[in-house]
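Here the complex is missing a single protein chain, while all its other protein chains stay put.
Going in written order, the chains are labelled A, B and C, and every chain counts its residues from 1.
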Amino acid sequence: MATDAIRVAILGASGYTGAELLRVLLRHPRVRVVALTADRKAGEGIETVFPQFMGLNLPKLVTIKEVDWSGVDAVFCALPHGTTQEVIAGLPEHLKIVDLSADFRLRDLDEYAKWYGHEHRAPKLQDEAVYGLTEVYRDKVAKARLVANPGCYPTSAQLPLMPLLEAGQIDPDDIVIDAKSGVSGAGRALKEGSLYCEAAEGIHAYGVGSHRHGPEIEQILADASGQPMAVNFTPHLMPMNRGMLASIYVKLKPGVTADDLRTTLLQRYAEEPFVQIMPQGVSPQTRHVRGTNSCHIGVFADRVKGRAMLFSVIDNLMKGASGQAVQNFNVMYGLPETTGLEQIALFP
Amino acid sequence: MATDAIRVAILGASGYTGAELLRVLLRHPRVRVVALTADRKAGEGIETVFPQFMGLNLPKLVTIKEVDWSGVDAVFCALPHGTTQEVIAGLPEHLKIVDLSADFRLRDLDEYAKWYGHEHRAPKLQDEAVYGLTEVYRDKVAKARLVANPGCYPTSAQLPLMPLLEAGQIDPDDIVIDAKSGVSGAGRALKEGSLYCEAAEGIHAYGVGSHRHGPEIEQILADASGQPMAVNFTPHLMPMNRGMLASIYVKLKPGVTADDLRTTLLQRYAEEPFVQIMPQGVSPQTRHVRGTNSCHIGVFADRVKGRAMLFSVIDNLMKGASGQAVQNFNVMYGLPETTGLEQIALFP
Amino acid sequence: MATDAIRVAILGASGYTGAELLRVLLRHPRVRVVALTADRKAGEGIETVFPQFMGLNLPKLVTIKEVDWSGVDAVFCALPHGTTQEVIAGLPEHLKIVDLSADFRLRDLDEYAKWYGHEHRAPKLQDEAVYGLTEVYRDKVAKARLVANPGCYPTSAQLPLMPLLEAGQIDPDDIVIDAKSGVSGAGRALKEGSLYCEAAEGIHAYGVGSHRHGPEIEQILADASGQPMAVNFTPHLMPMNRGMLASIYVKLKPGVTADDLRTTLLQRYAEEPFVQIMPQGVSPQTRHVRGTNSCHIGVFADRVKGRAMLFSVIDNLMKGASGQAVQNFNVMYGLPETTGLEQIALFP
Partner (left out) sequence: MATDAIRVAILGASGYTGAELLRVLLRHPRVRVVALTADRKAGEGIETVFPQFMGLNLPKLVTIKEVDWSGVDAVFCALPHGTTQEVIAGLPEHLKIVDLSADFRLRDLDEYAKWYGHEHRAPKLQDEAVYGLTEVYRDKVAKARLVANPGCYPTSAQLPLMPLLEAGQIDPDDIVIDAKSGVSGAGRALKEGSLYCEAAEGIHAYGVGSHRHGPEIEQILADASGQPMAVNFTPHLMPMNRGMLASIYVKLKPGVTADDLRTTLLQRYAEEPFVQIMPQGVSPQTRHVRGTNSCHIGVFADRVKGRAMLFSVIDNLMKGASGQAVQNFNVMYGLPETTGLEQIALFP
């Protein structure tokens, strides 16, 4: 470990995104993980909670209060929505923070209050926070102290849609996003719907017309289209541990073809290490980005004239959460964005 | 077994739809299964091919040529597309036939040639065939000698959409059908994409803009809308044995609400034993129709004004294939439609 | 429904075994389900808890206290271990009862106290209870008022082992039972280990050397061997909804061959509708008994001299719970044992 290691704390290390952060950061050449918190499991070893970390000699789980912040440079916050804002408000100012909760994603505080059921408790921090869709907001992330890491569904939808809206190639008023997620997206909390028998061998839509990632998607797409957005966004729960597919149905502006969309995306993401545009006719599969920070995007014309389809796949725990968090961290510290994120997908 | 049993042959009994027909028909109180064919496995016992039929003392598998048609009243044909039409053309005229292949589904022979790559080889039979979406074409099915059993994707999409198009409540030009299927829909043939490791723990779209169920859906929806139809239809393959969900995104006609759609569907299907409209706010799940001939339909308003969503689930091997085939058989013989199809879903 | 229907109550209808009882009993020609209890969900419709029962017009869920016992003939009790004994002790004496919990399975009250951590609270009932491994204790079941329905693991192990121990063909002191179960065996309770992500894509042993089904297996095997038994029994949790495989490793008595074991089992179960001995060389699969009350047993010689292997598969929710419960009910009422249990396995 370099002597100039960046000392990192992971808040909420006993959840799936916390564990995924730890998996990545333990192999990050510039990071030393110095604190792991989990209020309800404080005192236990992380290898008791997650046996995949056996034999790595890691710091014990502690409560947030027990952390000695003077020895910490950066914080990854993987705490539940709603409680995060106050925790972060209470942290020392010298810390750089990547927050994986939804607490700082919505710029409009009224919108926040409407969707999350209470007034925001750290509006000043909200004002300071930068939305961390790295490929789009990289410059702001580089200067940020607090990054609001995007949700998984928003990431999968924004990456393919933003360049097309910016280019004015698709109709901003006719976008359907049918998204499918693996079960780890629901976290490790005990909910009936997350039980094996309730999630295996079947599929269903949930949060129909009411999922909190809807306004998040729209807020950011509006940056690209320059107009308020309303999209049809519907998440589905399906039997896989990790993975997310957004199937996106769009209406082409007059004279635009699906090939034009592909060209726009190829140009936009030519230099991006984590975004791949699939060759013509290749439909991306979630399994081929498993465990990676990559987003694979496919573009298809439809038989229906004037319409096209986009398929975007990510690993919900990586580009949809912990991987993008580390990518943002790299940007905040001026490191190459791929540092610690070079793994190739685990398939099968 | 009643002395007046209807003597049935299953052609193609070594595939999944063949096995599913057998599962249902063995418990059908008016049926006697007298012949099972499987050209490549002729001579074997069906319990060798499908051990779930152990101990039932069933007829051995034979070739189609070996069947003594004089002892057969009705035929379920579960053979591959393309070869079926000639087989059926060669069968004696006294037989009633339910064909589960796609060979007789498209009325327009040019359309057939375009999608299936060759001229239809039994155009006269095609002319005679009745499309067996039972809830819609029941009267014709009752008089038919040859029923073209609908595809699984078309069934899942047509049941929710037809009443709404007939009622003029949705825009026929703006329909997106995002469908998800279990792997049994691909049959038991050896294809790389059907291997466990290629289908588990992931999802992807396939046949994008080019799946043969597209024109089948449109042909029948046109019956309801009274105009040529072009819909956006995209199938996805996901890790489950059986089950199909069609998530359908529609534009409402001015003044129409999602509640109006629900009311239309409730009225249309009030007397139908196999179609259930879910209570407000309930999203149907494929697992709750597993092993049954049921279709569960949910209706939701969207946050986006003027738009609504329909979710329709079936078991692709039952209402999407063998179950509906038996339902049509029941209609053809004047039996109660639920005969042999009373099973409750196997969940979990 | 016949006017002479047997009026049945299901206690604990909101769990998986309760739902499975309901699935079977609703199609049982001699049964009318008149009461469904679920203390914590009382007041709800069962179709809210289990949407597969939509449209069937079933009695609402009530508390146990609310049941009018005068209108009930028989009770299936699918309540948790420990609480069941007091509930049953409080029921009127005119009721016939099949209890699916473990409360009345261990005859030895000391053994019960040791494994369940408290003195038995209804020792007189325990004395009266008959262990309901139907194929073995059929005569006693026929006269019983209270049947203790066997556990899933014990059922899968006892069926192949008992005839061989009775015949003295295997060494009672050298039996290894390596059992694999689907996740529904853990019920619908919220436990971390039952979450999709904790049970999918992996396997592990649990309850090693300490599972409560161990003494249950041994008690009953002792009936067959005529001596106290101690077996090596290890359960494993694996990713499937339902299904159980017991792989059993035995030492042959001198001069005995694996073929002799097969012959013994074939003779013993020749007339049994629910037990099938697989043909030579065929390894039974859990999927081929899915949804049925069947047990498939395979017998193999080992390369190691003097040893043999038995593979026994059941559906843990059916022959391992609700199916055998209905089989016992049929025996208690003098009905053909297969009544209501004729379904063929749902495969795939």
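Just so it is clear, a contact is a pair of C-beta atoms (placed from the backbone, for glycine too) under 8 Å apart; a residue touches a chain by one contact, two chains touch by 3 or more.
All of these numbers come straight from a predicted model, not from anything done at the bench.
Shown chains touched by the hidden chain across the complete assembly: A, B, C.
Among B:163, B:239 or B:298, only B:239 touches the chain that is left out of the view.
Remark: the omitted chain is touched by one listed residue; of C:85, C:101, C:234 or C:343 this is C:234.
Screening C:141, C:197 or C:277 against the full complex identifies C:197 as the residue touching the chain left out. Residues of subunit B in contact with the chain left out of this view: 16, 183-184, 188, 190-192, 194-201, 239-241.
Residue-level contact of subunit C with the missing chain is found at 174, 176, 178, 180, 182, 197-198, 200-206, 208-210, 214, 230-232, 234, 236, 238-241, 243, 245, 247, 249, 283-288, 290, 298, 300-305, 307, 309, 311, 313, 348.
Seen from subunit A, the chain kept out of the figure touches residues 16, 19, 22-23, 26-27, 50-56, 184, 200-201, 241-242, 276, 278, 282, 284-285, 287-292, 296, 317, 342-348.
We take it that only the chains that are shown with their structure count from here on.
By C-beta contact pairs, the most connected chain pair is A-B. Subunit B has its Cα centroid 39 Å from the Cα centroid of subunit A. Distance between chain centres (mean CA atoms), subunit A to subunit C: 45 Å. Multi-chain contact residues of subunit C (touching two or more other chains) are listed as 16, 183-184, 200-201, 241.
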